[in-house]
Structures are given as structure tokens and as C-alpha cells.
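Everything below concerns the one structure shown next.
Removed: one protein chain of the complex. Kept in place: all other protein chains.
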């Protein structure tokens, strides 16, 4: 059983209204030293068997990310980590 | 300058219709061995100076995640990694 | 001269561009001084969509070669989209044939037409296209289409109060439709719902002609007190130019990125034109801030930033007043610090407005912006006309380098105007010969039943609630009629019950068969829809969606449709108050069906008298009588 994490973020030049809204709210929580916030999606995929990197890339490209405005990175995670004690192990498989 | 990543995922017992929609679309791509898809948020925060783990935890707990339905994990990332070649280095700072 | 590849070249294959001068290793930006000294330097004007003679005209106007920034500005302002260079000669009929009308406070040429409906109140409405961006990125394309038309209405001094969305997609079961339609509908809802604008009608039409080129048109209605009408004039030398709203990023810079570098090496990848992403929250704040500024009389002139960004707003406001302008471009708040001057001038970042304000009121203006949490920055000032008596010049510096020095009107009014060749499509006679009368008709009850079932099952006739349920139609509490009614009816005045009715209609298939009558039919349908709601039609807006104007057959369709619409308006006695032309709607050489979409606005003295569709339930005894009017 393999677990893969696909992180999808807006390309750097694309406006990120979500991140901006959070960044603007932080000073009200007394936090003023944040220079930028970007918000994307984290997608956890669990395979019944092994995860074929090519197939994962295809899923990410076709279904999870919108290549017009988003980039994605793929990591295989050692252990299903549903609970809080997650330790992401980067598989270094950037898009 | 520190970069922190907060991952926010719905608690396992909460229905994730977005993840389900992706899972349901996979067979159309010829992929049938995925047992689950969960979609959450990835929030990248850049601090002007160092990131105080306590403050990050507070932001995550108060603002970024809703503890009624969501769990979060925090990782400090070694290097600003705006571009595609991101390599997440887990700082092992789970919530 | 049957085809001209010039205006389409901004969409040309980048890899095939000839080598041009590279500005990359310049020490600082390309300045006016440098342009004067290197007047023979080769410039990539053709890649920016300018023809040889257009480029020569620019050199003539400036008496030197344009700087990199100026070249970008001319190429944008003289593009089909901004200059209406192919349509202008035809659109004139809308004014020439317009019936006399003393209620039209603003008409064609303004951001939107304004019609006075009582001593105190006026309404404004306009429909615009966002077809191409919606095909590339359906959600954001449609969303920013709504955002753009709302800012047009806002710029007139009006509060936006409703939207409509005439949509056309390819075949319902085609995979492109499956990709595009859900995103478009979600985008229109996502933006309009977040602004709190009720969606009171539209169209969803499926036809294979729109397969590679869906039509996403958006209409906005606004209301204003007559004395709040705004102008775009940058009047009053010494007045301050303020940019309000979102930061400027590399959104939709399009062909202008050609200027960054002539060679498309790996490094230029990041400079590719980026899709515009909408931020409805910022737009909502922008609306509230603008309205508060209008009500406090703090605005001398205002213009929204649309397709041509700062370039358009700066030149139009100055040209409209005949003044000059001095702009310090480095004051523009940027999302990406590495942006070059020409990129800032060409950026299509959304949710921005340009304001002209009096210096002594600047602080008040900034305070209102701050109250609503909107960024507002003084970036320049209005300057007088030249000592020679000529209109003022637009001078823009970038960190003390003069990068633009142009007569603003040369970009706005002196663009090229073409009487493009026209020819009736060669297949038209055949199409027209194939009469509907020759089609088999259902001859018995079974056939009739089968035909009826087929019609009911047609995606074009079926229930549209899957779409309309994604739109808020209740917000603002004045929606008297909305889908599935023939026209949307909005109450304007709670005391008197005064309201307006709106409908948008078009039929590409009719127009393909007969552009003149097809356009008239679209007008007639929209007019009828408004009339049957109980309102008196008073004004027309339109969005003319056509193929390439360089194709004589398309140009003929366009000319005929405009003639038909203008004649129809004359016959019905209502004016066209504004609209939008969208050319180049085609896939390869195949143009879409010519699709004029016509919006009609009517006034109803008391919305309690509106007439809904459907038979009313008889309150007492006798049922209502049914009449069929017409032939």
C-alpha cells in the first residue's frame, strides 16, 4: 500500500487571493512579521498496491492541477500517516 | 527568512466530497487501484525573520484550521522554494 | 487582399518569430532619449500585431521610433479589441440611425450607456464578451468577465445591481463542453454571487459551431442618481491621478511579452502571459469605496482598468479632457518587483480603477479607500496643454528615466480605421435554398409524439436550473422576476415600485442564414421578452460575436448584422446605448455562426404590475381565457 502526496500551488506569478486574505488578517492576530502567504491544495492518494510514478504524474497533470495556473510536486510518503504524527518524506519528484 | 508549511486536512471521519469526486473520476483515466483520495490545504508562510514554532502553532490553531473538522501539521522548510524544484524538508513539528 | 495575417499575429506561433533586437542587456529601460538616438533600430512591431504602415504612422506621430513602452502601448490601443478598427465604420449606424432621445445621458463611446428613467434616477447597462479567456481557463475567464463588466458599470457612477449571462457552448456531449461548461458556470456564479449581484437571466445554447470557441458574454445593470453620473475626463491640471484596487502583476500581458526578449529561450518561460485570476472580494470593496467617494463628491474623473490596463485608462482619461499627464510608474504597487515598465503599462490585472482627484481632497480619498481596506496610490498628476496650444502630453517616467512621451489622443482617437473587404459567403445561396418547408413533418400522432419528445430532450430546450441554481437570484431583495421568466425584473425604488426589465437574446443559426434579419430577430425577441413582462422597452445593448474580420465573408455577415440591428432599433424607436464587438471567434479557418447577442432594457412604473409567464391560478371560479396574438 503506497501513499502519495501531491501538492498543488498557484504558479508564482498568479494572483493568490486566498493567501492575500490570510496575510491581511494576520496583523489582527498580532502577527506582523509574515512577508507572504500562499495557499494551495494538498492531495493525499492511497494506492491499493504500489504507486507507479508515471501514473501519479498523469493523475496530477490531468485531474488534480490546472496546468494553466498551477504547478505541482509529488512526494511518496513512507507510511500512511492519517493522524497527527505525519512525517512527510520527500521523494523529490517535482513537476 | 523562514518558510513554514502548514498542511490542513479534514479529519478522517469527515466526508471529503472533493476527494471523493477525484476518486470517482480516476477509473475514467484507467486507474482503478486507488483506495482513497483526500484533499486539504497547503499553506506556505514566509516570515521576515525566524519563525517561532509557538506562534506558528497558534496561527494554525486559531486561524488556518478549524479544530472541529480539521487536523494540521507544521513543517519548517529549509529554503524558500517558490519554483517547481521544491523539496519539502520535514521539520517534524506535527500538531 | 483577401487575407491579412497582421492582426492575428499576436497569436502567432512564438517559435517561428524572426530574430529581433533584444532589450535584455540594456542598462535600464528603453528611454525616449535613447529612442531618439537610435531611431533606426529594428523593433518587433509585427509580432505585436502592428502592420508596417501602422508602425510608420507611430514613427510619424512621435518623430522617432517608439520606446519599448510606447510600442507596447500603441500595439494594445491600436489592436482590434481596443480600437474597433474593423467595426468602427459600421457601428456608426447605431448613432446615425438612432431615434432622437433626450433621456440618454451617456451613449456609445462611454463605458456604458446611461438612460434617465425619472427626474432623479438613471440606469446603465452593458454586455461584454470574455470568450477566449474562458476557453483557456473556464472558471477564471468567466469570473473575470463578470468582474470586467461590473467595473464598466461602476465607472459610470452607478451601483451594480444585477447580472445576466448569455452563454454558448459546443455540442452538449462533447468533451470540450464537459471541460468548459462547468467551469464557466461556476466562475460566473463564483464572481457574481460573491459581489452580491442577483443573476436574473441569460442563455445556455449548445451548437457544434461553438466547439472550439464558446461564447461567454456577461451583462451588468446599474442604477444611479442622475447627479452622480461620472465622467472619465482627467480634467484640471494639478489634479492627482490615483490608482485604486489590486496590485499590478503579470496578468494577461499577452503579445507584449514579445518585448521582453526576441528569443524564446528557457528563461522567458516565466514571462509568458499569465491568466487573469479574479478576486471578487477586492472588487466588492472597490465598489463600496467608489460609491462612497462619488457620494462625497471626491471624484473628478474615473475610469475602470480593463483589457488594456493602465495604458488604456491613462490615455483615455487624458485624451477625453485634452489634458496631459505626468506619471511616476515606479509608484504603481506591484505584485512582482521584477516587472518592467512596459509590463506594468500592459498588465491586465483585475480589480483596479483609475481616479482623478483634487489635491486638497487626496487625503480624504485615501481615507475612504483605507476604510474599505482597498489600496490607493497617487501615481501621477494632470498637466496642462502644451505652450504651443496643442493638447497635453502623457509623460511617464520609471525611476527618473523618461520612458513614454506621447500625445494621448494619438493612441485613443488616431488609431487605424479599416473598411475591410466584404463578400457574401459563397455557400449562403445553397443554405438559403434548403428551406425548412422541405423538412418532413410529423404526419400522425405517433410522429408528433416522437417529435415533441425529441424537442423536450434537446439540451437547448430543457430545464436550465442545473445552471441557474448555481447563481444567487435573491440578493439585494429586489428581484421581482428571474429565471425561468422571459425577462428579469428588478425593483429600483421600494417606495414607488419603479423597476426595470431586462432580456438578452441571440440566435446564431438564424443569423448564419440571414445576418440582416437574424440580428433584427434577436432584437425583436429581446424586445418582446421585455414587453411581455409588463415593461416598456427603452434601450438596447449588444455584444457582436463574430469570426475573423479579415475574412470577407465574416465581415459581410458583420456589416449586415449591424445594419439589421440599427434598422430594427430605428423601427422600434429605441437607441443602442452601448455594446461590445468580439472578433476572431473561430477554430482554425472556421468561424462561429455570426452571433449578435442583443440586450433590451425596459421600464415598468410599478413592479407589482409585472406579468409572469405561466397561467395564473384562478383565485375564484372562472379560469382565465387564452388568446393567441399574431399570425
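Labels for the chains are A, B and C, by order of writing; each one numbers its residues from 1.
Definition applied: a residue touches a chain if its C-beta (ideal position, glycine included) is under 8 Å from a C-beta of that chain, and two chains touch if they have at least 3 such contacts.
The rule is short, and it goes like this: contacts and distances are computed from a predicted model.
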*Which of "Phosphoribosylformylglycinamidine synthase subunit PurQ", "Dihydroxyacetone kinase subunit DhaK", "Succinate dehydrogenase hydrophobic membrane anchor subunit" or "Autoinducer 2 import system permease protein LsrC" matches, in UniProt, the chain that is not displayed*: "Phosphoribosylformylglycinamidine synthase subunit PurQ"
*List the shown chains that the missing chain touches in the full complex.*
A, B, C
*Which one touches the absent chain: A:1, A:29 or A:48?*
A:29
*Taking the full complex into account, find the residue in C:47, C:381 or C:472 that is in contact with the omitted chain.*
C:472
*asked:* What does the interface between chain A and the hidden chain look like in terms of residue numbers?
replied: 17-18, 21-22, 24-25, 28-29, 39
_Just checking the interface: what residues of chain B touch the absent partner chain?_
10, 13-15, 17-18, 21, 63-64, 66, 68-69
*Mind pulling the chain C residues that touch the left-out chain?*
186, 189-190, 193-196, 279-282, 284-285, 372-373, 468-480, 491, 607-608
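By definition in this document, only the chains that are shown with their structure count from here on.
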*Centre-of-Cα separation between chain C and chain A, whole angstrom*: 36
_Distance from the mean Cα position of chain B to that of chain A, given in whole angstrom_ = 6
_Interchain centroid distance [CA atoms averaged], chain B/chain C, Å_ = 39
*Which residues belonging to chain A are in contact with no fewer than two other chains?*
12
*Send over the residues of chain C in touch with two or more other chains.*
none
_Which stretch or stretches of chain C touch chain A in the complex?_
136-137, 140, 246, 249-251, 270, 274-279, 281-282, 335-336, 349-350, 373
_Of chain A, residues touching chain B in the complex_ = 1, 7-9, 12, 19, 22, 25-26, 29, 31, 33-49, 55, 58-59, 62-64, 71, 73, 75, 82-90, 92, 94-95
*If you look only at chain A, which of its residues touch chain C in the complex?*
10-17, 20-21, 24, 66, 68-69
